[in-house]
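Starting off with a structure, shown below.
Let's look at chain A:
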Amino acid sequence: MAKRTIEPLLWLLFSAGGVASAMLIPALALLFGVAFPLGWLSPPSHEHLLAVVLHPLTRLVLFFLFMLSMFHSAHRFRFTLYDGLQIKHLNEVVNLLCYGGAVVGSVLGAYLLWQIG
Partner candidate 1 sequence: MSNHHDVLLVGGGGAGLRAAIEIAETNSHLSIAVVSKVYPMRSHTVSAEGGAAGVIRDDDSLDEHAYDTISGGDWLCDQDSVEMFVEEAPRELLRLEHSGCPWSREPDGQIAVRAFGGMKNKRTWFAADKTGFHMLHTLFQTSLKYKSVVRYDEWFVTKLLVDDGRVYGVVAIELMSGRIEAITAGAVILCTGGCGRVFPFTTNANIKNGDGMSLAYRAGAPLADMEFIQYHPTGLPFTGILITEATRAEGGYLINKNGDRYLQDYGLGKPEPKPVLRSMELGPRDRLSQAFVKEVEKGHAVDTDFGPVVHLDLRHLGEELINRKLPFVRELCLKYENIDPVTELIPVRPVVHYMMGGVHTDMNGATSLAGLYAAGEVACVSINGANRLGSNSLSEILVFGARAGRAAAEYASSHTDTSTAVLAQAADERNRLQQRFTRKRSGERIADLRDEMQKTMEQSAGIYRSGESLSQAADTLHELQDRFASVTIEDDSRTFNTERISALELAYMLDVAETIVNSALRREESRGAHQRTDFPARDDKRYLAHTLIHREPDGSCRVEYLPVTITRWPPAERIYGT
Partner candidate 2 sequence: MNDRITMQVARYLPEGDAELSYQEYEVPYPREWVVLDGLNYIKDRLDGSLSYRWSCRMGICGSCGMTVNGEPKLTCATFLADYAPGPVRIEPLQNFPVIRDLVVDTGDFMRKLTSVKPWLIREEEKPLSEGEHLQTPAELDQYKQYSMCINCMLCCAACPVYGLDSEFVGPAAIALAQRYNLDGRDQGSKLRLDVLSDHEGIWGCTFVGECSKVCPENVDPAGAIQRYKLTAAMDSLKSFLMPWRGS
């Protein structure tokens, strides 16, 4: 039996992240990145937001959203570097940078969400 690479698993993470980020990030980015800063809508009170974030389900969803989106980005960015800049020969560095970043980001995200409560 031939060896198995982890490429398929990375691809699964990429895909899941693609769905998660497409479903949830636009709304969040629209609200917090554009609508509140520009004053189109008034931001929710701290108390309300805290309550929402403290809900275990929200924390779970946010964790997966952060982690998967990071892996999504890492994977896609890796291939953009390969193909766009034609630096496939540097793949070890690129991999370390991309997925390493995603792992660090995910751990940070988990820590953040954990320590609020």
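Of note:
By our rule, a residue touches a chain if its C-beta (ideal position, glycine included) is under 8 Å from a C-beta of that chain, and two chains touch if they have at least 3 such contacts; residues count from 1.
Per the selection procedure, all candidates are chains of the complex that A comes from, given by their letters.
Since the structure is predicted, the reported quantities are computational estimates derived from the model, not experimental observations.
Here chain A is shown alone, and of the candidates 1 or 2 it touches 2 within this complex.
Chain contact summary for the complex, chain A toward candidate 2: residues 1-5, 7-9, 11-12, 15, 76, 79, 82-83, 86, 88.
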